[in-house]
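Take this structure, written in structure tokens, and hold onto it; I'll ask about it next.
For this view, one protein chain was removed and the others were kept in their places.
Here the chain labels run A, B and C in written order, and each chain numbers its own residues starting at 1.
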Amino acid sequence: MKYVTTINDKEFEIEIVDDHHIRIGDRLLAVDFESVSGQPVFSLILDGKSYESYVYQGDEDWQVLLRGQQFQVKIEDEREKRLKSAAGGGVAEGGEFHLKAPMPGLVVSILVEEGQEIKKGQVMLILESMKMQNELKAPRDGTMGRIRVKAGESVEQKQALLSIH
Amino acid sequence: MKYVTTINDKEFEIEIVDDHHIRIGDRLLAVDFESVSGQPVFSLILDGKSYESYVYQGDEDWQVLLRGQQFQVKIEDEREKRLKSAAGGGVAEGGEFHLKAPMPGLVVSILVEEGQEIKKGQVMLILESMKMQNELKAPRDGTMGRIRVKAGESVEQKQALLSIH
Amino acid sequence: MFNKVLIANRGEIAVRIIRACRELGIQTVAVFSEADRNALHVRYGDEAYLLGPAPSRESYLRADKILDIAQKSGADAIHPGYGFLAEREDFAAKCAELNINFIGPKPSSIAAMGDKGKARATVIKAGVPVVPGTEAVGNMTDDDLLKIAPTVGFPLLIKATAGGGGKGMREVKSLEEMPTLLQSARREAESAFGDGNVYLEKLVEGARHIEFQIMADSFGNVIHLGERECSIQRRHQKLLEEAPSPFLDDELREKMGSVAVKAAQAVDYVNAGTIEFLVDKDRNFYFLEMNTRLQVEHPVTEMVTGVDIVAEQIRVARGRQLSYSQEQIQFKGHAIECRVNAEDPFNNFMPSTGRITHSILPTGPGVRVDTGVYPGFEITPYYDPMIAKLIVWGETRAQAILRMRRALEEYRIVGVRTNIPFHQTLMDSHRFMGGQFDTRFVEERFSMEAASETEDKQAEIAAILATLVAHKQTERSAQIVRRNERDASNWKWVGRWERMHR
Partner (left out) sequence: MFNKVLIANRGEIAVRIIRACRELGIQTVAVFSEADRNALHVRYGDEAYLLGPAPSRESYLRADKILDIAQKSGADAIHPGYGFLAEREDFAAKCAELNINFIGPKPSSIAAMGDKGKARATVIKAGVPVVPGTEAVGNMTDDDLLKIAPTVGFPLLIKATAGGGGKGMREVKSLEEMPTLLQSARREAESAFGDGNVYLEKLVEGARHIEFQIMADSFGNVIHLGERECSIQRRHQKLLEEAPSPFLDDELREKMGSVAVKAAQAVDYVNAGTIEFLVDKDRNFYFLEMNTRLQVEHPVTEMVTGVDIVAEQIRVARGRQLSYSQEQIQFKGHAIECRVNAEDPFNNFMPSTGRITHSILPTGPGVRVDTGVYPGFEITPYYDPMIAKLIVWGETRAQAILRMRRALEEYRIVGVRTNIPFHQTLMDSHRFMGGQFDTRFVEERFSMEAASETEDKQAEIAAILATLVAHKQTERSAQIVRRNERDASNWKWVGRWERMHR
């Protein structure tokens, strides 16, 4: 199986040759790869070098935490990738964004209004949790859609808070 | 549900009243009882006193390891106990005893022969494991039955080694 | 002399205090909220009593219930830890009334240091330097403050009189922006402390936050255990502390130490306390406030002095003299503490909740971990996000940094995100290694981005790891699909039966 794996616009072509070998570019490497205690912690011995890492699956990408650094990793299998580029590539940038509560907490204040134009990075809502006030920011420019919560309201984790068009 | 629980010939009559109360003798006690992380480790708050203990189930009894002491505990529900005493009580002492390997290892030597009379505490077999030579002793007097292994043989955990009549 | 101590706290500090009691042969009473039934302090305490629902105000802040439990259980002393009721004069007073030994200072000392304005006035009288500002105690109007501001000089800080933790604090660069900032500071202070009073303080630029640990007994003996460097902060929350401060020499240490002792004596202090100072680039130091309780970061002092501060608190509270004279306090080596918080440093330090499914603690020579969590424990949103303190000792600061680096690399916590990567990045920062930082360092001159040469080398490894995990997952789900196909066969079979017999 061949994959095209992308980190920060840099592409790696990685082929899983068999259980103990991969090919990256034209280098054949010996791998010994184990999950630790059934957890999302992985031990990799790659040509004798020993690495350990947390690997989490996100909605669209993978996060790899390795020696204090975090990498956002996109993985496509080659076939998938070819299909996509044949189709003209590029997912639509727009679409609705739904802000969900990243943790349970109390909505302290809402700093935007429905219909308002907002900028990427703008603080939309303050959520108090673990004695901290956490600012939830807009991930991109857009127009505020529906706001589903009120200041003073307690919310559950993953509860929908508001949307951006 | 009522139980008769025995430790070293001492009987305790313990009634599970509801999820948060037991009666022992004529004392009603508040209990708050939890397994820790789904392990055989249990946290008990009994009338405000906090205890923690390992509780293991053996073949016939329970083992409780509490603050460095181990207790062999026999538990019968009241009905069971009544039935047994009605039937005349007392399980037969005899019967065949099968010695199983308590761990994987190497049989170093066998110090008994089939048909031999043996005494309780007599060393029957030496099993090497973890660089240690472990003496396996007779749990009671008897006659050696079949010996199923030879010196020099590797054995798996729980493999039958020999029997005593 | 008391023999049973109720610990009016939770988390690592409750565990820390239980340990000290156990090592002194003293019985312990734990209290817990509904969220904490399985917490370590409940499991380790000799006794444990439920306080109420998870929110602090219904549990750990319920002074009345805690005092009830103390009386019911026969606890003749209470250790408040830090936070919650630790600096509540009324609680300490109530303990005294009920003949329960409060392991901490007298209520009058808490009161004297609790009001920041009053505290400033008190220590000024004792000859302790303070940051220039408004000295008057209590109710200054906005007009008063605006009038006095130019004499203090800009930039300055508006601070809440009842304050702490950066709440109600505003930085003011000019007179023009001051009225708005005054209002918002008062609003925040009002909502956080029920007290909208504020005062002004000159903003000391490039300042370090350095504090002195004090111990005092009831016979009038007061000593200091040296300083802690606490300048590594984010949003006024300390993240890392060390002892000694790379910025102090013996002369300055002695000078500040004796001033700290003087400040404590000014409020007739007993038990453990901390005098916080700001130190500017030119080594001028200013009293900031006194924390009239045990600090989170007390272990770094324990590591370099060998003094068990909690045990010493208990001895002093039992009416004994201090075990050490000032001369007997010797400093050896260097200690660093990293606060391990359940928050994601790659996502704006967002708190992270969830069940810890797996954990491997760093251990070995010179490493100490103070924690209240373990695999299977649930991190809830009700309390502060600190889940462990990782403390190391080394013969030198450089050795301590190298040791901390390896300990951070070893630490595994699965189930919640932690700020361990923040500390790892910090340990690699040249400015930190060089001891060149002030309280603005983390917010203004620090980035989680690694040097790009390191990043490039590791990116390929990260790519391989993610691909291997993704591949395994694809394989596994393929198997599950196949298994489900088999499992579904009963139903298919039923379906066939239906058709056959229709």
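Convention: a contact is a pair of C-beta atoms (placed from the backbone, for glycine too) under 8 Å apart; a residue touches a chain by one contact, two chains touch by 3 or more.
All of these numbers come straight from a predicted model, not from anything done at the bench.
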Checklist line | Hidden partner chain, touching residue among C:R19, C:R355, C:R440 or C:K472 | finding: C:R19
Check: Which of these, C:K106, C:H334, C:R368 or C:H471, touches the one chain of the complex that we don't see?
Finding: C:R368
Next item on the list: Check the options C:G117, C:G196, C:G273 or C:P299 and report the residue that touches the missing chain.
Entry: C:P299
Next item on the list: Over the whole complex, note the residues of subunit B touching the chain we left out.
Entry: 1, 3, 5, 7-8, 10, 12, 14, 16, 22, 24, 31, 33, 35-37, 39-42, 44, 46, 51, 53-55, 57, 62, 64-71, 73, 75, 102-105, 129-132, 134-135, 137, 157
Notebook entry, point to check: What subunit A residues would touch the chain not displayed?
Noted result: 32, 34, 36-39, 43, 45, 48-50, 52
Check: Hey, which subunit C residues sit against the chain that's not shown?
Finding: 15-16, 19-20, 22-25, 40, 44, 299, 302, 306, 308, 332-333, 358-361, 363-371, 374-376, 394-395, 399, 402-403, 405-406, 409-410, 490-491, 493-494, 497-498, 500-501
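Everything below uses one rule, namely that only the chains that are shown with their structure count from here on.
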Next item on the list: Can you check how far apart subunit A and subunit B are, centre to centre, with Cα atoms defining each centre and the answer in Å?
Entry: 51
Next item on the list: Let me have the rounded angstrom distance from the C-alpha centre of subunit B over to the C-alpha centre of subunit C, please.
Entry: 47
Note to self: Show the residues in subunit B shared as contacts by 2 or more other chains, in ascending order.
What the structure shows: none
Note to self: Can you list every residue of subunit C that touches 2 or more other chains, as numbers and ranges?
What the structure shows: none
